[in-house]
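Before I ask anything, let me first share the structure, which is written out below as structure tokens.
Of the protein chains in this complex, one is absent; all others appear in place.
Entry: subunit A
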């Protein structure tokens, strides 16, 4: 599961300002969603956790992680049914995404 910027670069179509804007928002929004996800798991609010995992799922696909997308979709379904057996795998995915985004410099920083 290795993230890439293929989709974002294709979308930006050479527009560096737009590319930086997307990456800036991703870098700010993802940690907020991760915090919300962990808090909802800790408070056993799996419905809210599923909602936040759903939002993170879009970011997984933005970073071109096809395997990660499937894992996230499965975890979202599982949470809606009140289970969380895929939580460790999902946490691993979050770590990969966070490390990748932190390694990217954007002009907005």
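Following the convention adopted for this analysis, contacts are C-beta pairs under 8 Å (C-beta built on N, C-alpha and C of every residue); 3 or more make two chains touch, one makes a residue touch a chain; residues count from 1.
We adopt the following convention: contacts and distances are computed from a predicted model.
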Candidate names "Glycine betaine ABC transporter ATP-binding protein", "Na+/H+ antiporter subunit C", "Tryptophan synthase beta chain" or "LytR family transcriptional regulator"; UniProt protein name, chain not shown: "LytR family transcriptional regulator"
Selected residue (touches chain absent from view) among A:26, A:41, A:79 or A:94: A:26
On subunit A, residues whose C-beta touches the chain left out of the figure: 7, 11, 13, 15, 18, 21-22, 25-26, 28-29, 48, 51, 54-55, 57-59, 61-62
